[in-house]
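Let me begin by presenting the structure, written as structure tokens, before commenting on it.
Left out: one protein chain. Kept in place: all the others.
Should a chain be cited, it is by its letter among A and B, assigned in written order, with residues numbered from 1 in that chain.
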Amino acid sequence: MSLDTVKHSAETPDSAQPWKELGLKEDEYARIREILGRRPTGAELAMYSVMWSEHCSYKSSKVHLKQFGDKAPQTDALLVGIGENAGVVDVGQGYAVTFKIESHNHPSYIEPYQGAATGVGGIVRDILAMGARPVAVMDPLRFGAADHPDTKRVLPGVVAGVGGYGNCLGLPNIGGEVVFDPCYQGNPLVNALCVGVMKHEDIHLAKASGAGNKVILYGARTGGDGIGGVSVLASETFDSTGPSRRPAVQVGDPFQEKLLIECTLEIFREQLVAGIQDLGGAGLSCATSELASAGSGGMRVELDTVPLRDATLSPEEILMSESQERMCAIVEPDKVERFLEICEKWDVIATVIGEVTEGTRLEIYWHGEQIVDVPPRSVAHEGPTYHRPYARPDWQDALQADDAGKLARPVTGEELREQVLALVGSPNQASKAWVTDQYDRFVQGNTVLAQPEDSGVVRIDADTDLGVAIATDGNGRYTKLDPYAGAQLALAEAYRNVAATGAKPLAVSDCLNFGSPEDPAVMWQFAEATRGLADGCLALGTPVTGGNVSLYNQTGDAAIHPTPVVAVLGVIDDVNRRTPMAFAEQGQLILLLGETREEFGGSAWSQVVHDHLGGLPPAVDLEREKLLAEILISGSRDGMIDAAHDLSDGGLIQAVTESCLRGGHGARLVVPDGLDAFTFLFSESAGRAVVAVPRSEELRFTDMCGARGLPVTRIGVIDGDAVEVQGEFAIPLAELGAVHEATIPALLA
Amino acid sequence: MARVVVDVMLKPEILDPQGQAVQRALPRLGFAGISDVRQGKRFELEVEGPVDDAALARIREMAETFLANTVIEDFDVKVES
């Protein structure tokens, strides 16, 4: 086929073009023709189609995501907000932290190892592109039923991919989640978070300005990886084969990425770049158009200078290739030589592929002929916006009316004992050490707390012991019952987890995993969840700094539970004061903070014992969450509490079991007045935590709670080698530990 | 251009858990009658110029010092037209 140049396209306005196969709608194709005043060339069509896909343009979601900006709380902490590669938060002492969570769901179902690996690689480059040294990663993962044969294919591959890539980069993996539910069968959720640290003055932005500045592509050579991957894999169901005749699976090379990190950090140290962007989804199409669009607009690229791994690639394919481990930098001419020297030092291939121009058009040439001539904003930032119809599904009322409070409850001590063991040994509540022991949590030497602690805590300055804490949480069951409340419960849990370790929550990143936006019921879930999250962030004073939307997580008509995964980042001035979860000191008192109500809708107990999902999720009280967080932070700062653990899925007995096993001591518990043993142990009321307090601090601590109006109840003491509920049952720690730890290895070994 | 292939295998006495994992999977996948699996590496070298005795000797040296670790691995050099 001959080259489809700009000149040729103007001369042949009526040539048929495969816009439909590339995933464009008729009106979108018409708009491209209107923008250009002619039909697009093949290369232009490829660029628009991939950049206007759901994955890159957020066309279905952006009318709702706007709330995160409109309702953003006032805060001085935010240095860079939504819109850049990742948000940047001021954590004091001249330090800034950037963090973001993203999805790599569909690729991980098709090829679990590479899908998960390249998911880690992508989010790490996003953080690097902001100017930060990546310091930790986390991976919230969701799979189908634990005993489903396909879970045995997908999960070990995903875990090995996360570990294989992250371990090789030298990034400690400090938290995350592993959740099983049949709704994720065929649609596993592989979300990846990265956090990076820099000084304020090191913040870099993705923009190309200054005519004459050079455009440098550096990192891996470009091959046929994932061509069409973005538009086909991320925005349609798996049934579509799309236009690609090349493999859609991208293969990661973590060694190359490690070199890219060190090389880029050295380039930053010498202040050699005016703008920088990583290459992720949509590859060069995305990087060139976004850089030009965010800058003054003009850029000229000689596409035939791009180093290739496969010499047969067409210009369209080079533009769409998603080969991993590549970055694009804008460099002043007199700094190019030094830039290339540093790349050579790290064995990283770097090539000048173009320059910033005076004009306002992105122009791309292939062997001297112009094949792209577009206004870059129209590609990168002015894609279509859909106002998709949404409607509360007609089954929602029946679901909420199916009250979990009506389920048969255990009555005798023996029944309680049996159900406690069933709970702590159930796949979702069992120990995830089989997974997390495949991740390096020690590298970089700054890990203060890592999973299964409430949040991961890393030291960012060894002289002052300044640190950050991060937790990710999401509960698809709650969100299915009430999307607005479910999103707020995810936020509240992550916020509480950060505070439980003694850190002050500052900012939020979110990964919104939903079904098809073409289904009004799914779109309603999305609208409600985003509204809930935006309102919740406003109430808690923690702005959303960025994130990611993953739609079309469904097979046929069956969508996953709506699953907003929320990451909260907090700061702790002195990591020596962090609060761990372990009950480590015999004789210390166990106090329950917050109020316990009869709330079982969406609970772990209703799932494990009755395989039930119905009713309403626990009530949300964000003012209470703020108060609880303040108490947990004060308790940590003033040395009043030695352990803290948030209460969430599985309720109090799950939290106490985890803290006892972690500390190697038992607990004697007494059911408080006004509560029955079942509600005490299994309720999932929000806004609660358990703390361990030395006897000498009890009065000071309870006085503080009383003065600020937080309910506090003494429920027992750390003692012995069993978890005992007085008058009901006792379970030896060894038995609890065996049940808690055996489940996952037995399912996956 | 001629191609020389270097096959590198773990020595017979060295435990090969990857090969064993493959072997254990075979019956599950319906492939019967395989009594042992060992996994190795294959290097394909495109050689410039003639593959004479001197060239082969250099390739054997390369295999012995670099491509294989003779503490744990054996190697075999073959000329493929």
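Here, contacts are C-beta pairs under 8 Å (C-beta built on N, C-alpha and C of every residue); 3 or more make two chains touch, one makes a residue touch a chain.
Criterion: contacts and distances are computed from a predicted model.
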| item | value |
| --- | --- |
| Missing subunit (named according to UniProt) among the choices "NADH-quinone oxidoreductase subunit M", "Phosphoribosylformylglycinamidine synthase subunit PurQ", "Tetrathionate reductase subunit A" or "Peptide/nickel transport system permease protein" | "Phosphoribosylformylglycinamidine synthase subunit PurQ" |
| Touch criterion as defined above, residue of A:Thr447, A:Asn548, A:Thr596 or A:Thr713 at the omitted chain | A:Thr447 |
| Of A:Arg326, A:Arg459, A:His561 or A:His645, the residue in touch with the unshown chain | A:Arg459 |
| Full-complex contact with the absent chain, from A:Gln370, A:Gln438 or A:Ser634 | A:Gln438 |
| Option touching the unshown chain, where A:Ala206, A:Leu259 or A:Ala521 are the choices | A:Leu259 |
| Absent chain, residues of chain A that touch it | 160, 163-164, 167-170, 253-256, 258-259, 346-347, 436-448, 459, 462, 465, 575-576 |
| Residues of chain B in contact with the chain not shown | 10, 14-15, 17-18, 21, 66-67, 69, 71-72 |
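Here is the rule we use: only the chains that are shown with their structure count from here on.
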| item | value |
| --- | --- |
| Chain A and chain B, separation of their C-alpha mean positions in angstrom | 42 |
